[in-house]
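The next block holds one structure in the form of structure tokens; read it before the comments.
All protein chains but one are shown at their positions in the complex.
Now for subunit A:
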């Protein structure tokens, strides 16, 4: 789009109270806004109760075809502060492939056979249970193997991030800088433990006893 008109971001209430007079020019040159204050984050709002006809999609929970070689189930139940299963949550999975590579392949919404995109989305069922079919993520570096989970729900004004560290049966518990900084009695909430030959379990508790460790990334904010 041409940028000859006054820049709306600079002038309208998207960033009320902040002046960005040269934003249009900088955008045109595709340069960062040196010397200008950063633009202000647009606030979150709850996903609400009525996402079921919009966000879930066929194949969303299946990063790889069910029962394909190397596939595993990642599953669990989402519970609230009373221990009641949450029937209206939706979870996103973002992970490396089995070799630890973060791929950049389109096709998460319309999966092509043999293409691993690393992204999946699963709504919980009436019993609060979610289930993905994926591969055990490879380690992206020297550390342990884990996947990023993002949880949205009615009643949750802002989504929650957590990590699921995969622990095979009999395997030693992983360590890294995040895990070692978490109180020992809460560390287990970050572990996806193998529960059958081809399945890992990762329950999520929003509040109270056994509350899952949720994450914040201050260093990511620009």
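Just so we're on the same page, a contact is a pair of C-beta atoms (placed from the backbone, for glycine too) under 8 Å apart; a residue touches a chain by one contact, two chains touch by 3 or more; residues count from 1.
Assume contacts and distances are computed from a predicted model.
*Asks:* Looking at what's absent rather than what's present, what does UniProt name the missing chain, "tRNA threonylcarbamoyladenosine biosynthesis protein TsaB", "Phosphonate C-P lyase system protein PhnH", "ABC transporter permease" or "Protocatechuate 3,4-dioxygenase subunit beta"?
*Replies:* "Protocatechuate 3,4-dioxygenase subunit beta"
*Asks:* Return the single residue from A:64, A:156 or A:191 that touches the missing chain.
*Replies:* A:156
*Asks:* Using the touch rule from the top, list residues of subunit A that touch the missing partner.
*Replies:* Those residues of subunit A that touch the unshown chain are 1, 3, 5, 8-9, 12-17, 20, 23, 26-27, 30, 32-33, 36, 38-55, 80-82, 84, 86, 92, 94-96, 102, 104-110, 112, 117-119, 140-141, 143, 146-148, 150, 152-161, 177-178, 181-182, 186, 206-208, 211-222.
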